[in-house]
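I have placed the structure first, in the form of structure tokens, so that the comments after it can refer back to it.
Every protein chain of the complex appears in place save one, which is left out.
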Amino acid sequence: MLSDWFSDNETLIQAALAGALLAYSFQIALRAGVFTLGGVGFWAIGGYTTAYLVTEREWATVPAIGVGLLLSAVIGLGLALVLGRLRALYLAMATVAFVLLVQIVAINWEDVTGGAGGLFGIPVTVSTTQVFLVVLVVSIALVFFERGARGRTIEAMRLDEQLAQSVGIDVVRERHLIFVLSSVLAALSGGISAVMFNTLAPEQAGFHLITDTLMMVVIGGAAAWWGALVGAIIVTWLPELLRFAEDYRQIIEAAIVVLVIVYAPEGIVGLVRRVRGLLSGRRPPTATPFADIAAATSPDRGHSQPEAELPPAAGRDPRPATQARNPD
Amino acid sequence: MNAQDLLNVVVIGSIYTLFAMGLTLSWGVLNILNLAHGAIFMFGGLLAYLVTQDSALSLWIVMPMSMVVCGLIAVLLELVAYRPIRRRVADLHASELATLIASIGAGAMLVAIAENVTENQLVGINPETFVVEQTSFLGLRTTNLEIVIVAIAALLSVTLTLFITRSRHGRALRALAQDPYTCGLLGISPDRMAAATMFVSGALAGAAGVLLAMQLNTVEARLGEPLLLKAFAVIILGGVGSVQGAIAAAFLLALAETFTDVYASTSVRDAVAFGLIIVLLLFRPQGLFSRVAWQRA
Partner (left out) sequence: MAALEVERLVVRYGHVTAVRDVDLRLEEGQVGVVLGSNGAGKTSTLNAISGALRPAGGSIRLEGRDITGWPSHRVARAGLVQVPEGRRIIGPLTVEENLKLGAYHLRSNARLQELLADAYALFPILEERRHNAGGLLSGGEQQMLAFGRALMAEPKVLLLDEPSMGLAPIMVDRVIEAVGRIAERGISILMVEQNAAAAFELAAYAYVLEQGEVILEGRVEDVKNDPLVLRAFLGLEEAPTS
């Protein structure tokens, strides 16, 4: 019975597991207030490295993936050093540019990547159970990470970087660390995907993978590690669940993302916490990068420049943070 | 590079200008980096295809119509998604990022709708909408359509520049980019200005969409995607929110791309914009032309 379901849905399960790892990669960065979308580029780097070593060099899977992780860690650190001081939208778009650059390299470096057509017949060397175990181990590690001192550190960084700095957190170093960690997780997802699905093409590592992964994090919620996991499962199964909608499926999928980010920015995690809060009669804390995280200190809006040279209008924004803003 | 290539630069630069002006406007004034802009642009072309399917209509009817509808689509996004986010999220960065993600979702929705409508086929605007003829201009080969594209881009960019620098609404827009709170105290409605900005932004995208669809002779759901990142490069190059900067940067990017096309290869050409983004963000995040958004506008 269960094994029937398992074999019927094995591809989806595999996709959800790989998706969860990539979603973790996005989530960990977001939770530290580092809005990098570069994960998809590292997904490709990890994937191609593994595929190349396993197929062309006949390496064993684990060292092949290991090299992919190492390479991503190094490039990730490089990227962190280069783009580290960018914030918010600028960082997001710069990392999108990085992803598309990686994609262009993948299209053009035919000897290694197979060019635009991609690689076929990569030996399938991992079982679903093994991948499940990897995801389990990573999840447990993330739980410890979240509960530990570092979890509080990155929380503080996202909430108020200057404050974090002033209480002795080396924000620059922590951001670099997060960058590297996020890159490695993404590469792990890419490497596993390569030897799990046996094909890899540049078009997979494009903008739509960014969209899909963001969707996982947003729907699941970024406030707790399991949001990414739940999000990955939901997003992977969504096409199945929406099969009744036929041609309108993709429209509905996209609409869900918009609705969630606008009206339920804390995703499933927020929902669960709210229900739990109602049951225990306490108010749950807000802790999602997209939710209102700056209740106490709302900075001046309207200064989108990373280095505005003119003095900003003095004084803090007098509009309340939590009180409803006046409608037009 | 020869003069023919330069003509090419002017045509491509015109399309980039039309596309990027609207995007820089919503970003500079409202902090909305509207990644649905590419989809709205595509919708401009799609609408032109739809209304000319059965009977040919003049470009001079089709284009204004697409502009209005695309403007309204952008306003709709502002009303149902971006404004509620701005209301809820007080922190600027958090609200920018939520808006970015909402715009990705909104864009995906529009693309999915377009895929439904076109049944994933390449479609084309009725060629009788504008009969394309080869002509020559200063001894260079061109078409009457290319001349129209350049002329419309010039007309719209001059109009927009004058609007922003001279009119009372333009003044209010520049102020809104800096300080919505003070604008409200002076009797300017930030919400109304935001809707108006989104309308203008969408309308410009619509015009560009019709023109590019005519030029390529195709419409497809993903028409806008490649342009989006290029427009981002243009905006970074020109300085966020600076319309004049965007215009100059659009032609500069077109020039750089054509240059690599001629002297390197087409595959490298696509990397120009992306490489440019990273390099620029590193060395001159405030853009090449303006010191601060709006300062020169």
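Read from first to last, the chains carry the letters A and B; within each, the first residue is number 1.
We adopt the following convention: a contact is a pair of C-beta atoms (placed from the backbone, for glycine too) under 8 Å apart; a residue touches a chain by one contact, two chains touch by 3 or more.
This is a predicted model, so every value here is computed, not measured.
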Among the options B:Glu78, B:Glu96, B:Glu146 or B:Asp179, which residue touches the chain absent from this view?
B:Asp179
Missing-chain contacts on subunit B, rising order, are 168, 171-172, 174-175, 178-179, 181-190, 292-295
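Please note the rule applied: only the chains that are shown with their structure count from here on.
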Complex contact set, residues of subunit A against subunit B:
33, 35, 82-83, 86-90, 92-94, 96-98, 100-101, 104, 107-108, 207, 211, 214-215, 218, 247-248, 250-251, 253-258, 261-263, 265, 289-295, 298-310, 313, 317-322, 324-325, 327-328
Which residues, counting only subunit B, touch subunit A once they are in their complex?
27-28, 31, 33, 80-81, 84-98, 100-102, 104-106, 108-109, 111-113, 115-116, 176-182, 189-192, 225, 229, 232-233, 236, 240-241, 267, 270-271, 273-275, 277-278, 281-282, 285-286, 291-293, 295
